[in-house]
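Written out below as structure tokens is the structure these notes cover.
Missing here is one protein chain; the remaining ones are kept as they sit in the complex.
Entry: subunit A
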Amino acid sequence: MEYVDSLTGFRLDGRRPNDMRQIRGEIGVVAKADGSALFEMGNTKVIAAIYGPREVQNKGQQANNQALVRCEYSMANFSTGDRTRRPKGDRRSTEISLVIRQTMEACILTHLMPHSQVILIEFLVHILLKFFMYFLPKICFLQIDIFVQVLQADGGTRSACINAATLALADAGIPMRDIVTSCSAGYLSSTPLLDLNYIEDSAGGPDVTVGILAKTDKVTLLQMDAKLPMDIFENVMQLAIEGCKAIAHYIRGVLLENTKQLECRRGI
């Protein structure tokens, strides 16, 4: 099949090879959560909700001097054309959960929140006597929960999830090094293509998903499960990075807009 029309140079949906789909981000869609966001890339629609920082629920998972980040990825039953029941914790969603967690962990300043409630207590300790240490109340560790759910799937869900999570984390006010954004790029019909949709994704060609810290230009995520010659791979990856930067630019705009609204509401 021809994924890029050789006569007109358009992709199946009318984009040029280095066009992204239409993106849209919205902050504050789940009132109950500490931070939440909705992110759309074309027909892919993802919702993210953040809970935390809050007390670690499972003591076994706690890390010593940094906050714990947890992530759960799921797909709504209605997210694809055929409505199938999706078991929780299947191989694919576990893998994507892990990928998103690692990507977000790389930009959240977890070391700033080792056990923040304890800071107060430690402060007390310093003021009071040192031997009171024995009677310290239990130290409480922190965790951040990221929930992402795919409402509508049309290719590039993991990129969309990462972008949504970034927006939601910013909404929750969690300290981050930088904005992480992600975008995919593929290589079909001998052309590097930006932001694959479902048809292009299921063509079986290589699909490179890249996540970067937009300002510092650091790669936090790079995935591809196909073979590609090195020089072509570099081109494809460069295209994906361009895509990430464009998304970062947009996300920054959304955040700025959001902050302005907050200012208005507070009447500053």
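Please note the rule applied: a contact is a pair of C-beta atoms (placed from the backbone, for glycine too) under 8 Å apart; a residue touches a chain by one contact, two chains touch by 3 or more; residues count from 1.
Operating definition for what follows: contacts and distances are computed from a predicted model.
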Listed names "Exosome complex exonuclease", "Phosphatidylinositol-glycan biosynthesis class F protein", "Elongator complex protein 4" or "S-adenosyl-L-methionine-dependent methyltransferase", matching UniProt entry of the absent chain: "Exosome complex exonuclease"
Per the touch definition above, residue among A:Ser6, A:Asn58 or A:Thr216 touching the missing chain: A:Ser6
Hidden partner chain, residues of subunit A it touches: 5-8, 10, 12-15, 19, 21-22, 42-43, 81-82, 154, 190, 197, 199, 227, 229, 232
